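Handing you this structure, nothing more for now.
Excluded from the complex is one protein chain; the other protein chains are retained at their positions.
Here the chain labels run A and B in written order, and each chain numbers its own residues starting at 1.
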Amino acid sequence: MESSQRRTRYVLKRLFQAIPIVFAIVVLNFFLLQLAEGDAVDVLAGEAGAATPEYMAELREKFGLDKPLVVQLGVYLKNVVMLDLGYSFRHDMPVSELIFDRFFPTLLLMTSTILLAVGFGIVLGLVAASGLNTWRDTVISIFALITYATPLFWVGLMLIVVFSLNLGWFPTSGMENFAMFYEGWDRVLDIAHHLVLPTITLSLFYLALYTRLMRASMLEQAGQDYVTTARAKGVTERRIVFVHVLRNALLPVVTMAGVQVGALIGGSVIVESVFAWPGLGMLAFEALFARDLNLLLGIFLLSAILVVAVNLIVDIIYSTLDPRIEMA
Amino acid sequence: MQFWRLFSRNRSAVMGMFILIAIFLMAISAPLFFPADPFSLAGQSMSPPGANGFLLGSDSLGRDVAAGIAHGAKTSLLIGLLATLVAVFVGVIMGALAGYYGGVIDNLLMRTTEMFQTIPSFLFAILLVAIMKPSIESIVIAIAVVSWPAVARLVRGEFLSLRNREFVQACHTLGMGDVRIMLGEILPNCLSPIIVIGSLMVATAILIESGLAFLGLGDPNIMSWGFQIGAGRTLLRSAWWVCTFPGIAILLTVLAINLVGEGLNDALNPRLRDRS
Partner (left out) sequence: MTRLLDIKDLHVGLPAGGQRKYAVEAANLHLNDNEILCVVGESGSGKSLTARAIMGLLPKPHVHIAKGSVTFQGEDLAAASEARLRDIRGSEISMIFQEPMTALNPVMTIGNQIDEVFRFHEKMPAQERRSRALKLLQDVQLPDPEQALGAYPHQLSGGQRQRAMIAMALALDPKILIADEPTTALDVTTQAQVLRLIKQMQESHGTGVVFITHDFGVVADIADRVAVMQNGLVVETGTTDEVLRRPTHPYTQALMAAVPSLIPRPPRPRAEERVLRVNALTKTYRSGGGLLGGKARVVHAAKQVTLDLTRGETLGIVGESGSGKSTVARCIVRLTDAEAGEILLGDTDLRPLGRAAMRPHRAKIQMVFQDPFASLNPRAKVGRIIAQGPEMYGASSAEARDKALELLKIVGLDDRAYDRFPHEFSGGQRQRIGIARALALEPQILVADEPVSALDVSIQAQILTLLDEIRDRMNLSMIFITHDLRVAAQVCDRIAVMQRGEVVEIGPTAELFANPQHSYTTELLAAVPGKGWFASETKPLTEAS
């Protein structure tokens, strides 16, 4: 079929466009981190108290930090291609292993957040738009307006105060209760239990965003000519909303969901630190203060690749929704 | 004036404006009502709201939460405005050049903004502040760096559509220069969306600033709402008020700015006006 061919070509094109962007991010971050005063050796030396200049020079040589920048970058790039992300001096572990350990929790948090935010955002936007200027619309709009203005970390803390400290419904922190040695489904349930508050915290802002976007998009599409045509055909209002308008109105929401993935990872730094969620965001924050360059580079690279991957999935979804993709 | 008539038609925008004015007054009058350094010990620690002369309570070091909020207002507004000004300035220039000239400049800008969309921007801001050492300047720069691409994209889009409009082409046939066309003909026609995105960006900047301060990346010499919440999070069990009130301050400020921004959008958006 010609259209599926076109779709494949579109996805390939997008994939192709992503490569230089990922490359540019790696280079940019590498140089930015070089700008920082002090390297890992300074930090190690600082923690150890006194260290002789000879010992520090030795350490620098060992880590390859004495070479010219370009060489360091070249070595790093080569290693990245071979999936070797270097060694974390602070944790005394290969970066790839560290990241791998922390990757799953972040992925879990992100997936549940995206599903919750996009899913509920679409539903709420739809409900608000279809009951324009009724109490449903007012309630949803006010809810969206307020959550859109609330800082993530504060929501997290307030949720902890109410649901963990006062009501005791959810745990305050962590991803699972290690003391209980749960296995199988019990462990899954335990993790899900821990996941509830972080997910709600991270998704509220985006939920508000998608709700507002979906509402506006539904209203805009409802005024289009093709809706009049459908009405002139004698199609029911129900079908007009759920078949004609909905699919067109989803397009900007899907696009926005792709755009927001990067911001979502940024937000996860805060949420993970509030809930002590053992993911990449927390790792990045720890690495930053420890000046663990290799680790930070690894995390940045991984989050960029993650964003690119999610964007690609979004592109595929988009291309099934919009037959006009070739124009993009 | 027509603008005020349109703006005041939106009641929530007017409400937002009043809240904003109140916060602004609080920021400039803070040294008057709370002359002492907000970091200083002001009395009994861990006082609940209303007790020991603390309107909104005190924290574990006996710092006055109310004083912190009043002084923090200045920080939030200042950083929000400055960062937005820088971001809008850079974004408008970049977007205008890219949209007007197209070609290589445009390509470069689009790739750059795409890269910024891929980078987790908050993570990037953390990184920048950490590298430059936390201070007002570094925070403003960091927020501006992660914010300008959105302005640039918007301005580029406007310039791109306006540069092919017939009135701009008419200027070309008169032999008018590029700078004059950009500044005198095109820019005035995209001021409205720039004002709207700028106002909403102040809100975002305040949120980013509070997030940075919460993580301990604020200017250590200046009181800010995010810092208060960050310092109070360990007291969540024993002194809920330390975190709660600064959070409400952020919420109200951002909400007010968003409401004003939407009011501006309704009042300035000619599409809506023509069709009403």
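Observations
To be clear about the criterion, a residue touches a chain if its C-beta (ideal position, glycine included) is under 8 Å from a C-beta of that chain, and two chains touch if they have at least 3 such contacts.
The structure presented is a predicted model; accordingly, all values stated were derived computationally and were not measured.
For the options B:P35, B:G103 or B:G175, the residue in contact with the chain missing from this view is B:G175.
For the chain missing from the display, the contacting residue among A:L59, A:M175, A:A230 or A:I299 is A:A230, taking the whole complex into account. Of B:S45, B:S60, B:S135 or B:N189, it is B:N189 that touches the chain left out of the display. Counting over the whole complex, subunit B has residues 165-167, 169-170, 172-176, 185, 188-189, 270 touching the chain that is not drawn. Against the chain not displayed here, subunit A makes contact via residues 9, 12-13, 16, 224-226, 228-236, 239, 243-244, 247-248, 251, 321-324, 327.
In this text, only the chains that are shown with their structure count from here on.
Between the CA-based centres of subunit A and subunit B the separation comes to 22 Å, rounded to the whole angstrom. Residue ranges on subunit B touching subunit A, taken from their complex, read 111, 114-115, 117-128, 130-131, 203, 207, 210-211, 214-215, 226, 229-230, 233, 236-237, 240, 243-244, 247, 250-251, 254-255, 258-259.
Residues of subunit A that touch subunit B in their complex: 17-18, 20-22, 24-25, 28-29, 32-33, 35-37, 145-146, 148-154, 157-158, 160-161, 165, 259, 262-267, 269-270, 273-274, 281, 284-285, 288-289, 296, 300, 303-304, 307-308, 311.
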